[in-house]
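Here it is, the structure, as structure tokens.
All protein chains but one are shown in place.
Right, chain A next:
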Amino acid sequence: MTALDCNRPREAAAKARLATRSGEHGLAWLAVSPALLLLVGLLFGPVAAVVLFSLTDWQLGSFTFHFIGIANFRALFADPTFWKALTNTLVYVAIVVPGTVLLGLVVALLIETSPGLRGFYRAAHFLPVMSTMSAMAIVWGTMLHPTIGLVNRALGVMGISGVNWLRDERTALLALALIGIWQGFGFAMVLFVSGLKAVPQQLYDAAAVDGADGVLDRLRFVTLPMLGPVTMFVVILTAKRSFEVFDSVRVLTQGGPNYASEVLLHRLYTESFDFLHMGYGAALTVVYLAVIVLLTLTQARLLERRVHYS
């Protein structure tokens, strides 16, 4: 009897604790709800809608649609243009990512080791990032013009006959990739500069005393390893951005000539808004999303193991 009595207050306490805990739970949900609503409304919702559309034959403007299963995907994978666009995108990424990372790193190192005018150089190299790509693409279009363009004129002075960069199947994608590097490396440079500032001076001192005092040794034993986390971030970001390449393609080549510069996002846009095949476009989007997610995950897995030391 007494034992029972003794237990009673304890039970009450437990109940009270449970009540506070559920109260805390409620509060927690309340606290995350704005973020959760935004996440659902702006991210998960649209993705779900796109997945849904990809299973229909909806055309933009029509009021009816039918579920047609995976017919869109079947058509997509049977379409040589899609494969061309996918390959082109991968090639584009394979050129732009290393180009951007390397150029960004080299420029950052040059700026950080130069005695003066750092602010000017940083700003100058960052300008392309701030500019509007579609407007800059027009400028590039003029520069790459086969006869009056600056590029071919300059080559002409050196005795090299230029090509019609954007209208030649062999060079169109390359030209776009170079423009992509030009636009993106400033951002990589800024990130590398901030990364360089965080490298402790004592490590360079230790390397100097240890005999690793040449430029290459310093790079190899101190600078590059210490820039690992920044590099990973830059690579993932650049990869994501170059997968999204669209405006320069739209303005300069429209995917031509003969699909030589066709890329995924441009394909998606053309199918959805030029041909109004929303269902097909949605299927393309789903594939695009899958590729992006897969890529980001693999990169993070692979790189994370090598760049975080503690």
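Criterion: a residue touches a chain if its C-beta (ideal position, glycine included) is under 8 Å from a C-beta of that chain, and two chains touch if they have at least 3 such contacts; residues count from 1.
Heads up, the rule we're going with is that contacts and distances are computed from a predicted model.
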Among "Glycerol-3-phosphate ABC transporter ATP-binding protein", "Dihydroorotate dehydrogenase B (NAD(+)), electron transfer subunit", "Anti-sigma factor antagonist" or "Molybdopterin synthase sulfur carrier subunit", UniProt-listed name of the chain not shown: "Glycerol-3-phosphate ABC transporter ATP-binding protein"
Selected residue (touches chain absent from view) among A:P34, A:G119, A:G159 or A:G211: A:G211
Touch with the omitted chain, as defined above, among A:F65, A:F221 or A:F246: A:F221
Selected residue (touches chain absent from view) among A:L178, A:L203 or A:I236: A:L203
Missing-chain contacts mapped onto chain A: 200, 202-203, 205-206, 208-214, 216-217, 221-222, 225-226, 228, 309-310
